[in-house]
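Of the protein chains in this complex, all but one are displayed in their positions.
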Amino acid sequence: MSDKIIAKTDLRQWLASLVAGNDVIAPLGREGGPAQWKAIDGNQEIDLGAGQMVMAAKEYLLPVHDVLWRYETKKGEEKLEQPELPDRPTVMVGLRLCDARAISVLDSVYMDGRFRDPYYATRREKLALVATVCDDPRWSCFCTSVGDLDEWAKGVDVLLTDLGDNVYAAPVTEKGKQLVQGSFFKDPTEDQTKKKAEAWEKLKAMPKKPFAGKNITENVSWDAAIWDDMAKRCLGCGACSYQCPSCSCFDIQDITTGSLVERYRCRDTCQFTDFTLMGAGHNPRPEKKMRTRQRVMHKFKYQMEQFNIIGCTGCGRCIESCPVNIDMRDVLTALVEQAD
Amino acid sequence: MSTDIHEITKQQMPNPYMPHLAVVEKIIEETWDTKTFRAVFQDEELREKFTYEPGQFQEVSVFGAGECTFCLTSSPTRKGYIEFSVKRVGVVTKALHELSEGAIVGIRAPFGNWFPYNEWKGKNVWFIGGGIGMAPMRSILNYCLDNRGDYGEISTIYGARTPGDLCFTYEFDEWRKNSALHLTVDAGDDSWTGRVGHVPGYLMELAPKPENTIAVTCGPPIMIKFALQNLKELGFEDKQIFTTLEMKMKCGIGKCGRCNIGSKFVCIDGPVFSFDQIKELPPEF
Amino acid sequence: MSEEITEKKNDSNWKPLILGILCNWCSYAGADLAGSSRLKHPANLRIVRVPCSGRVNPLFVLKGFQKGFDGVMVLGCHPGDCHYAKGNYYARRRIMLLKELLQSMGIEPERFHFEWVSASEGVRFAELVSEMSEKIEKVGPFTGVDCSKVPAAF
Amino acid sequence: MARIGVFVCHCGTNIAKTVDVEKAAQAAANFPDVVYATDYKYMCSEPGQNLIKEAIREHKLDRVVVAACSPRLHEPTFQRCIAQEGLNPYFAEMANIREHCSWVHEDRGQATEKAIDIIAMLTAKAKRNEPLFTKEIPLTKKAMVIGGGVAGIRAALDIADAGYKVVLVEKTPSIGGRMAQYDKTFPTLDCAACILTPMMVDCASHPNIEIMTYSEVEEVSGYVGNFKVKVRKRAKSVDASKCTGCGVCYEKCVVKGLPNPFDEGLGTRRAIYVPFPQAVPNIPVIDRENCRQFTKGKCGVCEKMCPAGAIRYDQEDEIVTEDVGAIVVATGFDLWDYSKLGEYGYGKYPDVISGIQFERLMNASGPTEGKIKRPSDGKVPESVVFISCVGSRDDEHGYPYCSKVCCMYNAKHALLLKDKLHDAKAYVFYMDIRANGKGYEEFVRRTIEDYGANYIRGRVSRIFPEDGKMVVRGADTLLGQPIEVKADLVVLATAMQPQPDAKDLARKLGVSTDQYNWFAEAHPKLRPVEFLTAGIYVAGACQYPKDIPDTVAQASGAASKVTGLFSKDALTSEPMIAYINEDTCVGCGLCASVCPFTAIDLVEVVDRAKSTREHQVMRTVARVNEGICHGCGTCAAGCRSMSAKLRGFEDTQILAEIEALANVHS
Partner (left out) sequence: MANEVETKIREEAKKLLESGEVTVVIGWGTGSAAFKTTPVFVEKPEDVEKLVWNPACTNNLAVYLPQVAQHAKVGIVVKPCDSRSIVTLIQEKQVPKENLKIIGVTCPGIVDDASLKKAGVKLSEVQGLDWDTDCVVVGAPSGKTKLPITDAVKEGCRTCTQRTPVISDVTAGSVPAVNPVPIEPMEGTPEERRAYWAKQFERCIRCYACRQVCPSCYCAKCFADRNDVRWTNKKADTSEAWMFHMGRAMHLAGRCVGCGECERACPMELPIMQLNREVQRRVEALFDFVPGMDIETAPALGQFEPEDPDPNEH
C-alpha cells in the first residue's frame, strides 16, 4: 500500500482532522496517574510516546462498565431499553501490536463464537486500529516469544513507526488507507523506508524466552508442579486479568435507582473466589491452585482449542502488575521444561 | 437432531442480552423451599412461535435483584408457556420466591444443548433423579411421554430426602399411566407407605438392563457419583449415560467465561453431556 | 451531575437535604418531643431511626455523602445516658474519626454533624436542625464526592 | 416482590392541616412495590384499623406502611393490627409524618414534600423487612423495690400480697422515707404516722418481703426477667439477728448532739442511733464517722452495755447479689437548698426554715415534741410567714417547674399553726394557688376563710432580721403596693428536686432521666409507670414532684405492672436482636469486645470447607446469646465483614431508606 511519512509536528493536526469524521481514542496523559485511553477532541496533547499503556486497548471495546439495558419498572410505564451504541467510526491511535493482537483474541470470543456479542461487535466493526511499532520494549515484554509479529501486523489498519522527527505511517487495510490522508503526509524516502524496516527487525530480534517456538498448548499440563507454586504465592487479586489485553471474562450486575433497573457488565476475573461460586454455596474451583491453573490453561490451551488462537500476546502487564512477582515467562518456561 | 435451535434462538433474540418480558401466570409451591413458576411471554407472537428443546436452560431476571440460570422444566410439546423450578438459595432465587402471580420477569431463552432424544428413539429410557435434579429431567420425561410411541420402556426412579421434598407430585399419576415411576425417600413419615432408602440402592434393586437402554441421571453430586458407579456395575457404558451439568453462569452465550471447563462452555456445549463426553473434560467435577 | 448542581446553585428556592441518623431512645424521642412541643424548624432533615448510635455504621454516613446529600447528622444519647449503656461511646470513637476523615476528604465540616440529644431536649433538637440548615445554606449545595468541578490548582 | 400498602393518616387535622395527605397517598402509590395507598382520618381508630385489614385481604398486601405519628407511640398498635390478618407483625412500618413533620413545619408544600420522602424511606425499608419471631426466655418471679418510702412500701406490699417475693432496698437505716417525717397529711389531716406505721410494720412482717436497710444498689446487669442486682449492705455495726431493739446502746452512747437528719437538723441524735422511734427495722446503726470507737479507737460503751451482745465493730459492708425479674424504682425526692438564695438569707437566719423543718416542729415525736417553737430562742411564734415557690417556678435560681405540693402544704401548715396557736398570725405569700386535687381547693378555702390565714399574692424580695423578728418584705401584687410583715418565723416551701444520686442510679439501671435528673418514664400517658428498659418501673416522686395520693397510686400501678409481668410463665424475647452470619464470620472478636452486654461469645465450629471426613478442621466464629442481647447493634456497626447483623435494623433496610431518599431527590 501507499506508505506515508508525517512530521511529528504535524501529528496533532492529523489527529484533529481525524476527529472531524471519527471518534478518536488515544493515550491521554492524566495528572497524578498513568496515561489512559480517552476520547480526544483534537485539542489535547496526546502522548504517542506513552509506550505501553497501563490499561490495554480492550478498554474501549470492553469498557470497565458497560450498560446492557435499562428497565423502567414504574407501574404502567414498564419499558425495556437498550442504550445507544456509538454509530460514528472510531479510530484508536497509539496502541501497540500486542494490544492489537489481543483484539483479535477478543474478536474470536465476541464475534466468532456461536453467539455474536452486539455491544462488542457494534464497536468493533466501526473501529480502526492505528498501531505503533515498539521501539523500547519494557523489561516485562515477551511478545516475540509467543507470536509472529509479521502476522500480528496484518491485524491492524495502520502501522506507525517512530523515526525520530518523523513518523512512518504504513496503511495495512483499505480502511487504514482512508485514514492516512491529508496534506501533511508525504511519500517516504528510501532512507526512511530502510530505517522503518530496521526498527521492525530490531523489535523482532528481541531476546526470546526458552518457550519461544515451542508448542505451549501441548505443554500446558493439568498436573504441572508450577500450579502449586503459583497458588502458594498468588494473593487472588485481579490485577493481572483486569489489565490483560485479552482477558475477556465479565460479570453482570443490576443497579436499581428508584424504579429504574440498569443491567451492566463489568470486568471480572477467574482469580476471584466468587467467580464460580454458586448461589447454593458450591464452588467448583474452591482452591487458589484451580484458579491460577484455569487462567493459564485457558489462555494457552482452551482458547487455542476453541478458536485456534493463543490468548496471550506477551505484553507483560500481568508480570508488572503482579504484587508477588509471579512471572508468566517463568510459568511458561517451567511448563515447557517439565514437558521436556 | 432437528434444525439448529441456536439459529432459532438467534432469530428470537437479536440481542441475546435483552430479556423477553414475561408474566408469571402461575406459581406452584412444590416443597418448603422450591417453587415452580409458569411464565407466559408478553409478546403474543413470540408466545406462539417460541420453541426450545428438552434439556435447554434459560436466564430469568427479577428486575432489580438480578438474573439466574434455570433449566426449562416444561416440555416443548406443551405450548404457550414455559416453566422453571426454583430452589431458594441466594439473592435472586429469594426474590423469585417473593414474587406473586402477575409479576413481570425477564427471560432469555433458550440456551444450551439438549437431550439427543432423536438418537434415543426405539430405546428404553431410565430417568434417575434426586431432589431438585428432577427439574431438568421433567422436561425430557414429559417430552418422551408425549411421544410415547417413539420409545421403549420408560422408567423413573425419583428420590428425595423426605416425602415433603418430592416435587411434581401432581404429575405422578400422569407419569404412572404410561411409564413406571419408582419413588423413594431417605426418611419417611407417618403417611409414607413407599420405599425408604437412597436412589442408587434402589437402582440396584430395580437393575435395569443396559441393552438398548439410555440412562439419564441428575441430582446431588453424591447421588450422581453412586448412581454412576451402579450403572457401570449393571453394565451401562459411559455413552449410554447422560446428565446435565450445573455451573455458575451469567451470560448464557459463551462470553462471560464462568462456565468454562476445558475447551467447553457449559452454556453452549452443555448443559447436557454424556459421561463419555464428561470424561474428556478436565476433572473439575 | 454537574448540570444538576449548577441548577441547584442557581435555584433561589434550594433547600439543603440533610440525612439524619438518630438513636431511638434519646434523639429520635427528642425529635418527637420537638414535634409534640410544636417547635418549628426547617423541613430539611430526613430521619432514619436506629436503635442506638452504636448501630451507626460509618458506612451509612459515607453512603449519604456518596448519594449526594447536602449534609448528614448523627445524633445519639449523651455519654452515660445510652439505653444500652455503652453503645454511644463506641459510636463516638467511630463517628469522631469519620468526622475528621471527611474533612481530609474535602467534605466541609458544616456538612457533617455529630451530637448528643436526649429525649428531653426537643428544643435543642429543633435548634440543631435550624443551625445546621443555616450553615449548609451558607456553604451551598453539595457537589458530590465525584465533584465534576476540578479546580486547576491541583 | 413485596406487595406494600401505604396508609396515610390525617390524625384529625394534626397531620392533614399541614400535609396534603391525599397527595402523599397518591405519591406513595407510585413507589416501587406499592400496590395500594390511601388516606384516612384516624388510622389508629377501629375503622382505620379495619381499613388496613380489608386492604390486606383485598390487595394481598404483605407489608404495611402507616404514615402517621411516631412509631414510639403506635407501632405496637399497627403490629397487632396486621398480625390479626395473619401477617408477621414486623411487616408493619410507621412513617412519622406528625411529630417529625406536620407538627414542626408550617409550609404546606415543604411539609408535604417531606412527608412523601419519609413515606418513601419507610416503604423502602418495609420492602426489606423479614419476618421476626419471639422466643421464650425464663422469668425470675421476684422483684426488687429500690427506696423504702411510702411508694416503695406500697409497691412492695402490693407485689408481696399478690404472692411474689420482694426485696426492698433502702439507703437509710429505716424504711418510711419522707412521709415518716410528716406530721399530718393534707387535705384530710390524717396523722402521717397513723397511716404509714402500720404499712411499715406490715412490710417488716410480710413473709414475702425482705427488707435491706442501710443498703444501696451497686450494679445491675441482666435483662427483664433475669436481672442480677448487686446490693451493698453497709455495715450497721450491729448484728441484726441478735439485736432486740431495747435501745440501751443509744441511751448510753457518749457521743451526743449530732444533728439528726430525720429532724432536718432541728433535733439531735447520738453516734449509735435509730433515726426515729418507730423505725423499721428497729435496729440501731453506728455512725462510724462520729463514733468514738471508730474515730479514736477506744470507747466500746455500747458494746459493753448491749445486753444481747449485738454490737459488731468489725462488721464489714456486705455485697449480696439478688436475682430478680423486675425492679421498681421509688427513690423519692430531695429538697432544694434554699441557702442558695441571698434574698432569704442564705440559710444563715435560724428562724427562716423549710417546710419540712416546720413539719418536724409540729410533730409530736419531733425535736420539740410537737410544740411550735422557733429555733433561735425557742419562743412560741406569734406570727409566721409561709412563702411558696422557693426554687420552684424560678428559672433564675431554682427550677422552672412547679413543685406541685407546696400550695397544699403551705395551706396545711397555716391551718395547723392556727389550730395549735389560735392567736398566731399566718401569712402566706403565693404566686398562684394550685389546689387541683380531690378536696384540695376546699381545704385551702377553709384555711383562709375558717382559720383566717392571711394570703398575700406576691413575691418576697427580701427577708432580714430586725428587733428579734424577721422582716419579710415583698409586694402585694393584688393591691399593687409594697408590703412588709414582721414575723417570728418564716417557713419556705422549697422546691422538690431529684435525689442527688438519681443520675448514678439511672446509669446503673440503664434507664434515662430528664434534664433535671428526674427519672424519665417510657411515655407520660401510655406508659407512665414504666421505663423504656423492660422490667424496670417507676413509682413516686423520683419521677416528678407528687403528693402522697399520686405517689401511692403510682406505686400500686407499678406493682400491678410487676405482677402482670410475673403472671406469665415465661417471657418472650425481643425479636430485634443481633445474629451472626457464621459463614462469613472470621472470628476476629471485635463484636464481642464492643458488646455492652457481653452477649457475644467466640465459639469453635467445624470448618466445612477445610475439613475432610478423616480430618476435622475447626474455626472460630462469634455467636450471640439471644437472651442477653438487647439489640443495640453496636456489633453490627463494627463488623467489617458485615457478618454481625441486627434483626429489624439490617444494613439492607437502613441503606434502602438512604437510597430511597436519594432516589426521590435524584
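So that you can tell them apart, the chains are marked A, B, C and D in the order they are listed, and the count of residues begins at 1 in each.
Operating definition for what follows: contacts are C-beta pairs under 8 Å (C-beta built on N, C-alpha and C of every residue); 3 or more make two chains touch, one makes a residue touch a chain.
The model shown is predicted, which means the values in this text are computed figures rather than measured ones.
Chemist: Considering the whole complex, which of A:L28, A:L179, A:I319 or A:L335 touches the chain not shown?
Modeler: A:I319
Chemist: May I ask which residue of D:S339, D:S461, D:T477 or D:S593 touches the chain that does not appear here?
Modeler: D:S593
Chemist: List the residues of chain C that touch the chain left out of this view.
Modeler: Its contact residues with the unshown chain are 58-59, 62-63, 66, 79-80, 86, 89-90, 92-101, 103-109, 114-116, 143-147, 149-151, 153-154.
Chemist: Mind listing the chain D residues that contact the chain we can't see here?
Modeler: Against the missing chain, chain D presents residues 583-590, 593-594, 602, 617, 619-620, 638, 640-643, 650-652, 655.
Chemist: Go through chain A and note every residue touching the omitted chain.
Modeler: Counting only chain A, the missing chain is touched by 30-34, 36, 54-55, 63-65, 137-139, 232-233, 235-239, 241-243, 251, 253, 255, 264, 266-269, 272, 274, 319-321, 323-327, 329-330.
Just so it is clear, only the chains that are shown with their structure count from here on.
Chemist: Identify the chain whose mean C-alpha position lies nearest to the mean of all protein C-alpha atoms shown.
Modeler: C
Chemist: Using the stated contact rule, I'd like to know whether C-D or B-D comes out ahead in C-beta pair count.
Modeler: Ranking C-D and B-D by C-beta contacts puts C-D first.
Chemist: Could you state the distance in Å from the CA-based centre of chain A to that of chain D?
Modeler: Computed from C-alpha means, the inter-chain centre distance equals 72 Å.
Chemist: For chain A, give me the residues that contact two or more of the other chains.
Modeler: 73, 281
Chemist: Indicate the residues of chain B shared as contacts by at least two other chains.
Modeler: 64
Chemist: Touching pairs of chains, all of them, please.
Modeler: Pairs flagged as touching, ordered by label: A-B, A-D, B-D, C-D.
Chemist: Residues of chain D touching chain B in their complex?
Modeler: Spelled out, the residues of chain D in touch with chain B are 1-3, 32, 60.
Chemist: Under the definition above, what is the set of chain B residues touching chain A in their complex?
Modeler: For this pair, the touching residues of chain B are 6, 10, 14-19, 21, 61, 63-68, 87, 89-93, 104, 106, 246-248, 250-251, 253-258, 260, 262-263, 268, 282-285.
Chemist: Considering only the defined contacts, which chain C positions touch chain D in the complex?
Modeler: Contact set of chain C toward chain D: 15, 17, 19, 21, 24-26, 28-29, 31-32, 34-36, 38-41, 43, 46-52, 54-58, 60, 63-64, 67-69, 77, 80-87, 90-91, 94, 118-121, 126.
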